[in-house]
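Here the complex is missing a single protein chain, while all its other protein chains stay put.
The letters A and B name the chains in turn, as written, and every chain counts its residues from 1.
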Amino acid sequence: MSYSLKQLAEHVGARLIGDVELVINAVAQLDDAAEGDICFVSSSKYVASLKSTSASAVILREDVVTESPVASLVVENPRAAYAKIVALLYPEHIPSPGVHGTAVIAPSANVSKLAYIGPNVVIEEGVVIEDGVRIDAGCFIGQNSRIGLNTHLYSNVTVYHTCIIGECCIMHSASVIGSDGFGFEFDQGEWLKIPQVGGVIIGNSVEIGACSVVDRGALQNTIIGNGVKLDNHVQIAHNVNVGAHTLMSRGVGIAGSTKIGKNCLFAGMTGVRDHVEIADNVIVTAMSMVSRSLTRPGSYSSNTPIDETRVWRKNSARFRQLDEMAKRIKQLEKHIKDKE
Amino acid sequence: MSYSLKQLAEHVGARLIGDVELVINAVAQLDDAAEGDICFVSSSKYVASLKSTSASAVILREDVVTESPVASLVVENPRAAYAKIVALLYPEHIPSPGVHGTAVIAPSANVSKLAYIGPNVVIEEGVVIEDGVRIDAGCFIGQNSRIGLNTHLYSNVTVYHTCIIGECCIMHSASVIGSDGFGFEFDQGEWLKIPQVGGVIIGNSVEIGACSVVDRGALQNTIIGNGVKLDNHVQIAHNVNVGAHTLMSRGVGIAGSTKIGKNCLFAGMTGVRDHVEIADNVIVTAMSMVSRSLTRPGSYSSNTPIDETRVWRKNSARFRQLDEMAKRIKQLEKHIKDKE
Partner (left out) sequence: MSYSLKQLAEHVGARLIGDVELVINAVAQLDDAAEGDICFVSSSKYVASLKSTSASAVILREDVVTESPVASLVVENPRAAYAKIVALLYPEHIPSPGVHGTAVIAPSANVSKLAYIGPNVVIEEGVVIEDGVRIDAGCFIGQNSRIGLNTHLYSNVTVYHTCIIGECCIMHSASVIGSDGFGFEFDQGEWLKIPQVGGVIIGNSVEIGACSVVDRGALQNTIIGNGVKLDNHVQIAHNVNVGAHTLMSRGVGIAGSTKIGKNCLFAGMTGVRDHVEIADNVIVTAMSMVSRSLTRPGSYSSNTPIDETRVWRKNSARFRQLDEMAKRIKQLEKHIKDKE
């Protein structure tokens, strides 16, 4: 798609400096750009690249506008403006509404005429599919679940029974919503399954990555708030409650019945134990083990730094002597004090 | 469903105190319960909630029975009794036996007339599906595999060729059984694939979580014992042998040829290296790295505790000096000893 710079400026509410008729048809990075491209400059760090860019236009903040050699869109948040312009220049292919001939739809399912249901999709009894929903090939929607307005399920997503998914959500392939929570009780030499009879409630504008899993509640519901974004391989266990606008990177796991605040950030491969509470605005750095409640906002970490294996081996062996080392230091201090 | 308290007491072998005709139609938590609900009290910690509950009945142990304000079912293990009562009050929807018209069944497959085969299921040559099996939409069963009595595969499960799955198992969506083990040999500048020609044998009453993977053996079989429960995102590599009634929480990975004992518990995101042996009754806490055999029962851990990032940074940097710190302590001790 092509747009004039004026059209782009209006779309993102930018102040335009330069030729309003300039035609833009692609986005690019400052160093790779060519004629017809627009780039964004997120900070003054990139002024050198800005000065030498071959792009036709750039999106930037007021503070670097004098450095721009080309037409400019001046905004508060260049990356946000860029996101909106990408969406405009690269419109998603939207299939026409309708149900593919190979889809299997139960008689009592209520599928909007304005939804797209792809090949081999299976929709069970009592399901509600709202307007503008797009369900790609091979998805399964279990009994009495509901998919809200304009939500998009990519191919091979599985939604179990009685799960409620909000509006404008995106679910990537091989993700699973509503599988059983991991609940067992040891009884007479074996693990007795505790039936998981709660559901899942997912808010609006939630994105769930490929191969991610949200388990159903044991008795009550597992709840994901509005605007939550989960990367790939994320796990939300039974009865968890994730506050609005929280982000979890790849591989994060939240164990059962834990309550996560709003606007939190969990970096990749972090684990949070069961039955704890994480406050709003908590940041946890990558691969951390959250083994207790975090009641105050702030940034938290665990883990050890990468090192050459031969060096690490020595230090790692000493980890097992840490308590003894601490006691020896105390002993030395005592000795010196006694001497004085 | 509704049952009288007498029926429930008989079902779980409980001593009943109170009105035998009382009608129970739901389970709830002590604090949320209403008329018609039954709750369980797992320990004396919850006596306050017990005393003020609005439930119609409770399941509890002898030791707190005097604290109950309502009708009571007295048992040894309230949580186990609760599990059985949930199963009774919330019966699973069981589809009628039969093969959906869209399923693709190879001529030589032997599918019981008492099994349910859902839409778009694909069953290859030589497969055996026993009585009471339920295979939901979109599953794939490869050549010569066998699914035992009453086993339930949720939608979009993949079972490769020559895998044997026992009776009364549950496999959740997007789980994969029988994919190739990760076996390569570096030869002439590239990785040569070692064909994985073993199979997978899964015992009875095994549950496998969503997006979990059990690889086939390189030459012999990968084996999962009876009653093993695997949460989501678990990986069992080629040639691994998991002992009966072992539990693995979300994200656990067992590397190739490792032998895991019976009745073990692996908490979430723990990794166990290849070619080691873990004894029976071993517990490993969350996010641990098991880099050696654990030959005795007991609880094991690794990892570091969560801390504020600014504090953690300082301590983490010191981790790289641990060996040097230990040597300096020794030096100080020597110095003092020499003085004396």
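Annotations for the structure displayed:
FYI, a contact is a pair of C-beta atoms (placed from the backbone, for glycine too) under 8 Å apart; a residue touches a chain by one contact, two chains touch by 3 or more.
This structure is a prediction, so every number in the text was calculated from the model and none was measured.
Among A:Q7, A:S54 or A:T102, only A:T102 touches the chain left out of the display.
Within the full complex, the residue among A:E67, A:D187, A:E277 or A:D307 touching the omitted chain is A:D307. By the touch criterion stated above, the residues of chain B touching the omitted chain are 102, 104, 120, 122, 138, 140, 142-143, 156, 158, 160-161, 174-176, 179-180, 182, 184-185, 187, 189-195, 197, 211-213, 215, 219-220, 233, 235, 237, 251, 253, 255, 269, 271, 273, 283-285, 288-292, 294, 298-305, 307, 311, 314-319, 321-322, 325, 328-329, 332, 335-336.
Panel shows chain A; residues 27-29, 32, 77, 79-80, 82-84, 86-87, 90, 92-93, 100, 102, 118-120, 136-138, 154-156, 170, 172-174, 205, 207, 209-211, 227, 229, 231-233, 245, 247, 249-251, 268-269, 286-287, 303-310, 312-313, 316-317, 319-323, 325-326, 329, 332-333, 336 of it touch the chain omitted from the view.
The rule is short, and it goes like this: only the chains that are shown with their structure count from here on.
Computed from the mean C-alpha positions, the centre of chain A lies at a distance of 26 Å from the centre of chain B.
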